[in-house]
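Taken from a larger complex, these chains appear in their original positions, while the remainder are omitted.
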């Protein structure tokens, strides 16, 4: 069974991760050996300006529906993996749905979104579409997806598994992965890397702020980005005096 | 000849349809046996927040242009199907243009949009692109399309037919179909289904409002969405006391 290594991720650590930007996290993970962490095409469709999403992944997987099975699936209100996934959301979790990129059936509407929020979930990420962006934006929970379709799940899909390894926008997502999202996009962080990201990210962001000042002063790239030896010294002083 | 069944759709009925949301209409049509009513990729590019578009379809069809024929087409100002389509728009109609998804030639600019509006048209829907979104947004008429291209029709297209059956974003549209659009998307309604949508939609929306209240109170999905027997009773009372 493919699964994540154990990693103790406190709520404080998750909170600290919010201060790292998505591009900084993606670039840092590359240096650490993870090349494929930024899903392509899964856009911040319901994310407010300045809003940051952080949480642990709970996954859900859909495949194209088969008529006889989807009927059985709808005989009981409880017996459907997608509803089980939502009703098992824990505080601090993000519902990560692999709908195979399907554009022809909305897998989440404002009701499901409200329920995830009510259970303490911190976001929803879909390789697929929602049913109503207008309604979902009113809820306030961050949602990343490919767009919207007016029809519900059973037009094309059926849910088949909860908390399995899945893919989102070409990126692997395992249960327990940490997701970080903001209006620039989304990055999937292996849990053992969160600590490094938080430590490195603060330093990196300070350095970029310093570089911005130097570029504004007219410094060329090879002096300021990254700082050359001379500016590196200046940066160390600047950092202390902030 | 493939055509719509007769259906008497009063202006009042059309007005009432505006109160039904696009996702509700799409889902209701599925229950009624219509699986394919929500065009994919035809986005509300010039639709204002809260704006709702309703109208009867007048269709127009383009194919890739042929050089000798497009020259003939431009010899006279009147003798072009696309101009005929616009000049025959009746109040309450929507101009529905099948341009085969072409991204390389804008089929409507702010002039055509203004003329549709002046004739009482209530919207324009294009499986293709417009020429200038900025100018069209100023007009105020709702326009759904795939985007914009600076060049005009004759770069790639010629118009060949008015009020034929066409397709838009993979959905069939017949003359006389009713289109409903809002910032969540677009749905094509067979005329005989409008009455049912209006009746069902009001009830459905009330029920969803009730469900939202219950989700906010912490009810799980299998109790509140849809309401179970217990909540159904409570809903009936709530509905009467509003």
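Just so it is clear, A and B label the chains in written order, and each chain counts residues from 1 on its own.
In the analysis below, a residue touches a chain if its C-beta (ideal position, glycine included) is under 8 Å from a C-beta of that chain, and two chains touch if they have at least 3 such contacts.
Values in this document were obtained by computation on a predicted structure and should not be read as measured data.
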{"item": "Subunit count for the whole complex, all chains sharing one sequence, 2 displayed", "value": "6"}
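One rule holds for everything that comes next: only the chains that are shown with their structure count from here on.
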{"item": "Of all residues in subunit A, those that touch subunit B in their complex", "value": "77-78, 83, 86-87, 103-104, 106, 109-112, 114-115, 118, 131-135, 148-152, 155"}
{"item": "Interfacial residue positions of subunit B with respect to subunit A in the complex", "value": "21-23, 25-27, 30, 35, 37-38, 40, 182-185, 187, 208, 211-212, 215-216, 218, 220-222, 225, 228"}
